[in-house]
Structure formats: C-alpha cells, structure tokens
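Complex shown without one protein chain; remaining protein chains in place.
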Amino acid sequence: MDSSFISNLILATVRMAVPLIFIATAELYSERAGMVNIGLEGLAAIGSLVGFLMCYITGSAWIGILCGALAGILVNMIYAFATVTLCANHTVYGMAINIFAPALASFINRIYFGAGSQLNQIKLMDTVNIPKLKDIVFIGTLIFNQTPMVYLAFALVIFTSIFFNRTKAGLNYKAVGEHPKAAATLGIPVIRIKYLSCVICGALCGIGGAYLTTCYSNTFTEGNIAGRGFIGLAAVIFGRWSAVGVMLACLFFGFCDALQIRLQVMSIGIPYQFFQMIPYVATIIVLSILGGKKSGPAAKGQPYRPEER
Amino acid sequence: MKIKNATGLVVPLLSILLAFIIGGIIMAALGANPLEAMQYLIKGSFGTVNALGNTLNKATPLIYCGLCACFAYKCGVFNLGGEGQFLCGAMTACVVALLLGEKGVEGWLICLLCLILGTIAGGIWGFIPGILKITRGQNEMIISIMLNYVATLFMGVIYTNWMRDASVPQTLQVPQADRLGRIFPRLRFTWGFAIAVAVGILMWIFLFKTSAGFKIRAVGYNMTASRFNGFPVKKLMFVSFIVSGAVAGLGGAAELMGTQFRLINGFGAGYGFDGVAMALIGQLNPLATILVAVFFAALRVGSTSMQAATGVPTSVSDIIQALVIIFTVAGLALVKLPEFEAFRLRLTSGKKEA
Partner (left out) sequence: MAEILRMEGISKRFGNFYANKNINLSIEEGEVHTLLGENGAGKSTLMNILIGLYQPTEGKIFFKGKEVHIESPDHAARLGIGMVHQHFMLVKAMTVFENIILGEKHSKGLFINREARRKEIIELSERYGLDIELDKLITDLAVGAQQRVEILKALYHGAELLVLDEPSAALTDTEVEGLFAIMRKLTSEGKSIIFISHKMREVLHISDRITILRLGEVVTTVNRGDVDGQQLADMMIGRELKPSHYEKKVVPHDPVVELKSVDFSKDNKHNGLNGVSLAVNKGEILGIAGVDGNGQTQLAQVIAGVITPDAGTVDLGGNKIQIFDPNDFINKGVAHIPEDRNLQGLVGDMTIADNLVLKETENPRFSGGIFLKQGVINQYAKDMIQKYDIRCQGYDQDVRSLSGGNQQKVILAREIESEPDLLIAVHPTRGLDIGAADFVHEQMIKARAENVGILLISADFDEILEMSDRILVIFEGQIMGEFSGKNPPIEEISLAMTGNRKGGRA
C-alpha cells in the first residue's frame, strides 16, 4: 500500500460522502421537526433525473442542481400534505414516495430520451481550480480541487450545526420534533414548521440525487441512488441526530464505499461484488451495535393535530 | 352495513380511476388518443388467451412479493426486504438445480426440493432483520433494505463468477426436467401461479380463520392491547418476519423454476417495493393483494401492446401504478380523519332529513 492509495482513498471518501451528507442532512431536518421520511431514496431519484435532464438541456450543472432541488421539493410536498394534513402514517407514505418518485423519474427519462437513454452524457460540474494551491501534494487536491458541491456540503453541515445549536429559529424548530404541544403553547407555528421541514428535506434530497448525475457520474441510470436514501437514514441514527455526527457517519459510509472501489481495483480473484457489499454490511453492523434504544426527537413519526377548540 | 369495507373498496377504486385519468391526460399530451391507448392496454393484457397467459405469468412473482409484504405488515413489522428474500429463494433454487443437474439428477422431485429450499432460504433472510428487531430493537426497514443489496450483489457473484455461463454474465438454465410446467399448455403461466394463489388463499385462511392468525392480526393492530391480553407479542413478530421471508423465497424459487430458469442481471429487480405497493393498496388482505398484483401485471403486459399500437411508451403504465399507490394511501388516511367522519355523518344525516 503506497501513499497514493491512501490519498486516493481519502479523496474518494470525501466524494462518496457528499451525496450522503445532503441526503442524511435532509432527513435530519425532517426528523428534527418530527417527520420521519423514509422516502429519501425516491426523492433523491427524482432529483437525480431532473438534475441530469436540466443539465443536459441547459448545459449548466448548476441549473441541474437547482432543478433537482425543486423536483425534490415538489414531490415531497405530496408527502407533507399526506402526513401533516391527512395524518397518514409516515412510514407507509414514505414508502409510497419511494415507489412513486423513481417511477416518475424513469418515466420522464424514457419519454425524453426514448430508448437507449444511457448513451446521453453531460459535462460534469467543473472543479474549483485554484492555481498553485491545488498543486500542493494531496492537500491541494483534497481541499482546493473539488467541485463547489463538496464545499457546499460541508458548509451545509456547519450551517446546520449552527442553526440547531445557536439560533432561536433552530431551537424553536427542534421543539416541534420534541414536543409539538409545548411548542404550540409557546406560539411556535408547528404545522408551518413541519411543512417547512419537508421543503428543506425535499430540496436537500434532490440536491443529493442531482449531485450523483451532475458531479459524480455523467449519466442517469435507473437505480443509481443504490440505497443511499436508506444509508442516509442509518447515518442520521448513527450520527445521533446532530449535524456533525451525521457528517461523520456519512464520511464513514463514504469511506466504506471508497474502500470497496479501491479494493475492487486491487484485488484479483475475489469477485468484486463482495467488496460492493461493504457499505451495506457496514450499515447493518453499525446499526446492530448501536442498538435501537429509543432515541432521536421524542415526537418523531407521530401525527400532530392542533388541540380541539 | 360495514362502512369500513365500503371505503376500503371505494378508495382504491377511486384512486385507480384518478390514476387512469391522469394517465389519459399524459397520453393525450404525448399525442395519442387516450381511449384508444387504453383499449390496447386492456386488449394486450386480457384480450386474448395468450395475453391472459402472459398477464398471469407476469403476476406470479408480484403475488408472492405482495403476500410477503402483506403478512409482515399484518403483524406490524415493516419488512422491506421482500426483494432480497425473493432473490435468496431464486439463488438457492438455481444453485441446487444446477449442481444436481451436473450430476445428472433431475426431475420433478428436484423441482420440489428447490422450491422447499428456496422457501427456507427466504425465511433465513427474513430471520436476520427479525431477530435484530426483537433482540436489538433495530429499525427493521433499514436492515431489510440493506440485505436486499447484499442479496442482489451475491446473486451477481453467482452469475458473473461462480456459475457463469462461459462469456455471458448469466448462469446456465436449470435442466428442462426440473422446471415448473404450464397448467394449460396454451397459457404461459405455470404451476407457480397456482402455488401463489394457493399460498394467498392459505394466508387468508390462516390470518382470518385460525387462532394464531387472529393473534397476529391483533398484534398488528394494537400491540399494547395484545400484551395486556397475554399474547407473546415479540415471538409473533419474529415468526411473521420469517414466514414473510419464506413466502418471498418460495416466490423467487418458483419464478426461477417456472419462468426465468437462470440468474441474470436484473432478476427480480423492483419486486420488493412492488410487493409493498400491492399489499398497501390491497389493504393487507391477501386475496385483495392477489387481485392488485394481477392488475399491476396487466398494466405491464398490456402496455407493451399499447406501445406497439399507439406509440404510447410503456412507462406510462408505471406512472399509473405509482399514482394508484400515492392516491390510495392518502385516501385511506383521509377517510380515517375525524373531520371526514363528521363530514360523512353530515351527509348521511342530511339525506335522511331530506
């Protein structure tokens, strides 16, 4: 194992972690307002397709990302309406989104591109290229030669951490997920915050999905989310509902992903699928070690109905 | 008399209608005549003996996966691992049939053996999230989804590596003599369909007619009351996870022995979530789930002839399916709202006065 293996591994870890950070942070915002959304996989799928499509049409990865976010929001509004207003079961409706959104994505994909859609490619988002600095060995590539989305992901973590820990709005927001009734008696608009959480969740999931097509691989394939939505869910549990914790969890899962790719390249004789299993098996093991003691926002997954008058 | 049953039927039917209306609008937007397209959709799925055969054949794996989801949810555990359990069944059946086939051992007994071992394999794959749930309190959804990916990848190992058919990334076909035969030679579906329906009927009988099924339903509806009334809640949840996995495993084995004959990229993909959708639309009634599965299969099969005749792409039918689930689940939540109940009462009392 030489140093380039390790530096490549670290670089890949960061890149693989970025979509997870967006998706897991999306769930963090959701659960902090008491909304357990297991539809992340679907939201990311639609974000991924729309991001790809708009990038393909306009040539701009940024417009792609933006439209991916919008698509995520739109689809998640269905979830928000069903769960907040109609009090549908969060899990069941999240599953409905997981079925609906990928179908919608593949529908749009096939309608627009017809058969053979895999052949269409886009130009990936450019990396931020800071002359000189990027030439510093390893650190240069790691810190100064990434796509802006990587910086955005980490900025999001910092912002989220500050928002939940330092701002009044963040405190009020958290109260909605912990004890909506108490929040309501203090004049915090519970329903509005729940909807807002779904907007944020949809947007971030959409961005996470769009990242995969506009910054990572330059084409859209069905199933490209590959369980990242559910790994994102696991990352929120693993990260103990804190922004930094979630980021670390995503880096861990990103590392597993990066490791499996590196190992695939290196090893001969062992079927590559065994390496591909690593992130999934790691998720199971991590969750099993953590145990399922009641944790996270106290009122998550529970319907909230304003007090009868 | 039974209001619940009425809404339970009306909501999905309205959802289907609504989904078709939106589907029709999409078809029109794509430049086709929606009525014509839908005619082909129906013709292509039920119009001929051939089409019917295809539809029921396509429905077979969906029924197993729907029943798998149905059984687990009935007991209040969310098994999203139907796909992995399905694949485990298929892989076991394939490997056993091929290994024995190499030694020249084949025949219907082998077929039976494959189905049984596939069932067991599915059960084992359901055992893992089940045991983690009841002993570690783990989130069964995430675990079972992760196991889907593990199973899919493991299948990849088999067809690209261990049992690869020369240069093509797929396994050999299982021996002719092992295969599940057709019930009617002219119709494409096999005994796998008959077994699926039988499993569905048995499941319905078990859930609604036996004392054990009674307890499982009670746990699924109200865990606390079940505990107060002395039911072994955890044990029942654990058992339903295994049974649920076993049904999917049997489905995988039957699909392999009856229709696909070999493992190949994309085998069983998406069946797990399809199963969840069908169970939810069927409101966890095994018989209704079978009907929904046939309906889904009809959409899929019919859409091919629709595409051929009118140019409306097959994926329109996927979107219709997806809309059905979105509407049904929302609709079922809606009718449970107290406001809706009040509204309904106002309507009916208004009628009486008038």
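Each chain carries a letter (A and B) given by its place in the written order, and its residues are counted from 1.
Convention: a residue touches a chain if its C-beta (ideal position, glycine included) is under 8 Å from a C-beta of that chain, and two chains touch if they have at least 3 such contacts.
Treat the numbers as computed from the prediction; the structure is a model and nothing was measured.
Asks: Which visible chains touch the chain that is not shown?
Replies: The chain that is not shown touches these displayed chains: A, B.
Asks: Have a look at A:12, A:26, A:183 or A:200 and name the one touching the chain we're not showing.
Replies: Missing-chain contact among the listed residues: A:183.
Asks: Consider the whole complex, including the chain that is not shown, and state which of A:172, A:217, A:264 or A:302 touches that chain.
Replies: If we include the chain that is not displayed, A:172 is the one touching it.
Asks: Which candidate, B:215, B:262 or B:300, sits in contact with the chain we can't see?
Replies: Answering carefully, the residue with contact to the hidden chain is B:215.
Asks: Residues on chain B that touch the omitted chain in the whole complex?
Replies: 1-4, 209-212, 214-215, 217-218, 221-222, 224-232
Asks: Contacts of chain A with the missing chain: which residues?
Replies: Listed in rising order, the touching residues are 166-169, 171-172, 174-175, 178-179, 181-188, 297-298, 307, 309.
Here is the rule we use: only the chains that are shown with their structure count from here on.
Asks: Spell out the part of chain A that touches chain B in their complex, as residue ranges.
Replies: 38, 78, 81-82, 86-89, 91-93, 95-100, 103-104, 106-107, 110-111, 223, 226-227, 230-231, 233-234, 237, 271, 273-274, 276-277, 280-281, 283-284, 287-288, 291-293
Asks: Inside the complex, what are the residues of chain B that reach chain A?
Replies: Against chain A, chain B makes touches at 30, 78, 80, 132-133, 136-139, 141-143, 145-150, 153-154, 156-157, 160-162, 269, 273-274, 276-277, 280, 313, 315-316, 318-319, 321-323, 325-326, 329-330, 332-334, 336-337.
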